[in-house]
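Left out: one protein chain. Kept in place: all the others.
Presenting chain A:
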Amino acid sequence: MADKPVYEEASIDGQLPKLASIPASDTTVWADASPLLQAACAGLRDGELIHGDNFNLFAAMSALEIMDPKMDSGIVCTYYSIDEAIENGAAPIPISLDSTIDVRCTIDIMDHLLACEAAWHKGHSLAQTVFSCIYLLRLDRTAPHALLHSYCRIIRATCKAVVSVVSDARTHEEEDLFTMTYGLPLNGDGDDKCLSILNAVEETISRQLRACKATSSKRRLPEDLEPLQSNPNLEEGFCKALLCRLRFRKHFFHVLSCMKRPQGRGLESARKHIASCLTELESILKSAGFLRSCFDESCEGDIDDKTTASGFEPIGFDAMLNSRLSAPTPPRAIKILSWKKAVEYFVKLLHDLDVICSYSLDPHLESLLRFVVQFQKSQPDLVARSHLQLLLVQDGKLYGRDPFFAVINKAAALPESTKNHDIQKNESFLQLGMLVMNLLKILCTNAAWQRRKLGKFLQDWRVIYVQLELAFRNEYGEVSSSSNDENTCMKIFQHILLWVEEQTYWIAFRFLILGFELELYSTGEYCMVYWYLYAVLIKLAEKTHLMMAVSHDTAKRKGKKKKDSPKDLARESRIPPAVLFLQCYICLAEGLTMMLAALRNEIPVFHSPSPFNTEHEKFVQHFELLQRACIPDHVSYPSYKESTTHARFSTLAMYNYFKDAQRIAKEVKSSFSNDPERLAELRKLEQVAEHNSVAQNVICRLGALDPSLRVSFEFSHHPFFATVVVKRS
């Protein structure tokens, strides 16, 4: 380490007085034990320890290792405290007496702060990233330096706003480092004025830019303005580089505050600011060329690794200074994102936020759920996910606007009159509302946490189903037909029960496919996974179909005045496209199950039991949560065994499920011509089906005969339906 001489120096001149300041008790003294310990070490045999009765090797393993960079957060590197660092000139103000260098260094600080901010969003602690900036730690000191002061102030305000969004959303259980701010000076007076301060600075610089442009074109401006810095050749470039950085901060701050407005009222203006942010980020990227070229000294190393656009090391940062604040988590030695990566991160974040802002606040739950799932496919980071969640659930209402009972009402196709029905005061209905709210929240979390939560959550849905069913039986079990009101209630219950089942299977389906995303399944387990997926999908399709029939019924009754056209009748008898869509999934899942089972049954290589746990144990590990909630009913390991033991190539050859899938995908595409997202999905499904159909033919013809045939599985066409690849080795 470069600081080694410093250590030694510290220990020599500091030792005695410091010892005196840690007193032994009144009657005792500190006696130097090092020579004795050394002698004892020499006397010990290899592996021998000196320890007492209470020693436990296992417990000793958990000891915090001092000076280990991953465990010891207290390592003193350069400075002992912020004050000492400042006294030693680690964060001077002004940064340089040469105004040109001062401006360049200010830009470096801005760039490094952006990189720090991105690293923070990506999961490192605030203390080790943004607040490694000594200027931020003592913000008041920067007051004489308007440029730096305004930038630091808005950074602090932005961090505070982001922390509040993330902690309000509570989507961050897995990412709890994010909101740890204790000990950091995050709250300062007057941060509400940060925008006006920034605007004033921006105004000055844009006037300076105008002035320098005027001078270069030999015109004179009436205003008498000091230039930004002393070198006229660099004036324009510096002014521009600063302006885009300041404006980015301004717009980004606006984005955050607009998105926080209740009931999505700020989304439209947020989108405008997002567009401005993206433009400014582009200018920031462009400014790199100028910043790199304006000084003769060239910097070493690859520019892509640097945290600043100019490539210079920024002044005024020391991540170790307050690493103690990041306790109790170990202060991992972290790497701040490079400046380029940081800009890329913000571009992605802004795009994700734009997707949220452009959503139409559709009160229909089904399309909302699909929107959230689709949004998650782009793997948005924590900040974007938190914003989505806060938008969806506000004050216990959807978008802070629609009560969840009304949302369920709509989703379960209940008659309009139920909206104000007394039934919503029923305990089970209140709970159901909570479940839907929680479902939305869970869907906004990261994939790993989401899967775990969904798995446990299934039981709650099962319980609510049973409760509703009981309540329904108690009230209407005996009554055959009676007053109009009771009839309505009965209808409500019937619809709701069906709808709850549909949701439950949808959640189970999500749970299973998240396992693919998280790569939790090994090739040897695909067979049972696809089998289970198939079982869940069958139920989901069944419930969806019933639900559609019921809602169609309601809709039809509503519009009774219209004549039943023959076209309408024809449509009714057909299977709805949404169900056909699921049917396509079903065929693929079934096809893959059967092919995998046949491979296992007929080619010995495929049937290699794991040395660690049996197939049954694996089945339990993967589907325990589903089994516990009886999803679906009567599905168990024996039923899995039973349905797959007889799979043979000869039977596969007779019936090709993939051909079915391909056909359905082709047919149903026309029904989704105005739904690009599902159309894209269907195209993928079609590809997988086509590939697998061919692969299956090859396997059936040659599989048993040709021992050199190698079969592998890839997710090249679809995220969770594997493409079968057959090769000859």
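Here is the rule we use: a contact is a pair of C-beta atoms (placed from the backbone, for glycine too) under 8 Å apart; a residue touches a chain by one contact, two chains touch by 3 or more; residues count from 1.
Simple rule for what comes next: contacts and distances are computed from a predicted model.
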One chain is missing here; what is its name in UniProt, given the choices "LYR motif-containing protein 5", "Large ribosomal subunit protein uL3m", "RabGAP/TBC" or "Sm domain-containing protein"?
"Sm domain-containing protein"
From the list A:67, A:654 or A:705, pick the residue that touches the absent chain.
A:67
Taking the entire complex into account, which one of A:45, A:425, A:574 or A:634 touches the absent chain?
A:45
Can you tell me which of A:35, A:611 or A:638 touches the chain that was removed from the display?
A:35
Across the whole complex, list the residues on chain A that are touched by the chain not included here.
7-8, 10-11, 13-15, 17-19, 21-22, 24-25, 27-53, 55, 59-60, 62-67, 74-77, 79-81, 83-84, 324, 327
